[in-house]
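Only one protein chain is missing from this complex, and each of the others stays in its spot.
== subunit A ==
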Amino acid sequence: MTVLVLTCEADVTADMVVAELHEQGVPLVRFDPGDLPGGGSLSVEYVRGEFRGYLSSGGRVASMQGLRSVWIRRPSTPAAHAPEPSDWLSVESAHALYGMLDCTGARWMNHPSAAAKARRKPWQLRIAYLSGFPVPATLLTTHPTMARQFAEQYRHVVVKSVSGKSPGDPPMALPTTLVPPDADFSGVAAAPTMLQRYIAKRADIRLTSVGDRHFAARKATEPGQVDGRYGDTGHEWQAVEVPTQIARAVETYKKHAELAYGAFDFAEDSTGTWWFLECNQGGQFGFVELETGLPIARTVASWLGAELS
C-alpha cells in the first residue's frame, strides 16, 4: 500500500516526512500536480462497474487500488508546469486528478473539500467558539460605521487579512496590525475588513495537531508585539504541555472540520489563557520541529503509513 504525497519539488518540509516514510519502510510516490500533464501522468478506467487508475511520476507508479493515504502539502496548481499552461488545462487536470483520487478508499490529510472550508476564517471563528476555545471579539464588515463603533468599543483592535492572501502585484505582506486611534475607516467600504479585539499577549502558541496527537510550542513575545511572524525578538520556540481542555477543544474542532491535520495559533495572555486566533489546515510545522525537536514529521509519517482500519 502506497502513500501519495502531493507537493512541489522544493518543499523541504515534505522532505522531513518523506525521509521518515523511507525510515519506516513505507512505499510512497511524490507527485506534483503542476507536472500533470508532462512529467506526471495518469490513467483511469471505469468499465462495467470496475475502477482502475494509475498515477505516475519520475518512473514510479501508484495504483489507485493500492493507495493507503494522500497527503496534500504544497502542491502546485495542476498543469502549472505544462508546456502550454492555461486556466482550462488546470481545471481539466484538477478534475481528472482529484476526481480519480476521490474514487479510492485512501485516507486524506486533508481532503480538499474539508481544506477549502477550513481555510475560511469567519467559519473558523464560529467553529472555534462552538468547540470551546476562547475567541476574541471579531467584526467582519464592509460598513465603515460598524468598523468605527467596534474600534471605539474595544479601544485596541487589530486588522488582519480575511483570507491570508497577500495583496498587490508584486505581493505585499499584510501582518496583523494594531489600528491607530485616529484611523480613517472609509476604506472599509472597499473590501470586507476583519477587525479583532487585540489580545495583549505574553506569548504566541503554535499547536500542531496530527491525528490524535497534539504538539504545542510557545514563543515569548515582546510588549506590544502583534504579529509574531514579523520581527525577530531573539526568543525561540519551546515545547510546552497541551492543557487538557485545549486538547479537548482541538479534537472537537477537527471533528467538526473533518481535518486530520491542523496548525492552531493562539495568543497567551497574562493570565495564561490561550485565545484562539486561527487554524491553518495546512500550516507549516518545519520551524517548530527544527527549534523544539517535537517529532511532528515522524507523527505525520506514522499517520500516513498506518494500515487502513
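The rule we apply is simple: a residue touches a chain if its C-beta (ideal position, glycine included) is under 8 Å from a C-beta of that chain, and two chains touch if they have at least 3 such contacts; residues count from 1.
Just so we're on the same page, contacts and distances are computed from a predicted model.
Selecting from "ABC transporter permease", "Probable glycine dehydrogenase (decarboxylating) subunit 1", "Carbon-phosphorus lyase complex subunit PhnJ" or "ATP-grasp-modified RiPP", the unshown chain of this assembly corresponds to "ATP-grasp-modified RiPP" (UniProt protein name). Note on the undisplayed chain: of the listed residues A:38, A:112 or A:283, the one touching it is A:283. From the options A:61, A:91 or A:191, the residue with contact to the chain not on display is A:191.
Interface note for the absent chain: among A:61, A:91, A:173 or A:200, the touching residue is A:173.
Across the entire complex, the residue among A:126, A:156 or A:229 in touch with the chain not shown is A:229. Residues of subunit A that touch the chain left out of the display are 5, 9-13, 15-16, 18-19, 28-30, 58-60, 74, 76, 119, 147, 159-161, 163-168, 170-175, 177, 179, 183, 185-191, 193-194, 206, 229, 280-284, 286-287, 290-291.
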